[in-house]
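Take a look at the structure set out below.
With one protein chain removed, the remaining protein chains of the complex are shown where they sit.
So, chain A:
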């Protein structure tokens, strides 16, 4: 593929939103209250909207006749490049919100940088997404503060979720080959530069939530190379089922 690096770079961004959107979508009809159920599925729909823009662009770059749906639905597990964080399960509401919060802080900082991309399509997509993600970040960090600073039970659950998910945060700042090439061309975001401010901001919110900032320095990685936790296969089974069972089916 002529623009292979750009294609892979876009997939790296889009797959995060796709898999997180699918995870949030699982709460449709299962949220802890009607109001939070709708809030979580709104976030899911925002993310799927973003994914469409990215994959439409990727489809144009690939130029091999694959549509946005083909790219979203018909890849194998190893071809998905999302970070491990976003595929972690909705163990309970604290995990759902903790995962969202740890991703949103990164996502917002990333999009603000992507707005400056020399690639006009990517910067236009970032311009649109940044408002949506600002709200996601506000929503999830509000909830982390609420649950952290409420009852003993909610505090313990929120702390457990943050401790467990912490090990997936470092990967957000790893660079792939496509990343490095795109940064050099002024198209991509240098994620290594976002790391310090990310941990500063996350720590500040955790402190406001009267939670402990985890001290563990052991981090998991692999998602960006297509090496996933056991959870992704199940997500894809659900995500891809209709397209696999009824190829080319449309609504």
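We take it that a contact is a pair of C-beta atoms (placed from the backbone, for glycine too) under 8 Å apart; a residue touches a chain by one contact, two chains touch by 3 or more; residues count from 1.
To be clear about the criterion, contacts and distances are computed from a predicted model.
Within the choices "Beta-ACP synthase", "Phenylacetate-CoA oxygenase subunit PaaB", "Oligopeptide/dipeptide ABC transporter ATP-binding protein" or "Probable glycine dehydrogenase (decarboxylating) subunit 2", the name that UniProt assigns to the complex's undisplayed chain is "Phenylacetate-CoA oxygenase subunit PaaB". Remark: the omitted chain is touched by one listed residue; of A:42, A:90 or A:220 this is A:42. In the complete complex, the hidden chain is touched by one of A:80, A:95, A:139 or A:168, namely A:139. Although one chain is not displayed, chain A still touches it through residues 33-36, 38-39, 42, 138-139, 142, 146, 151, 153.
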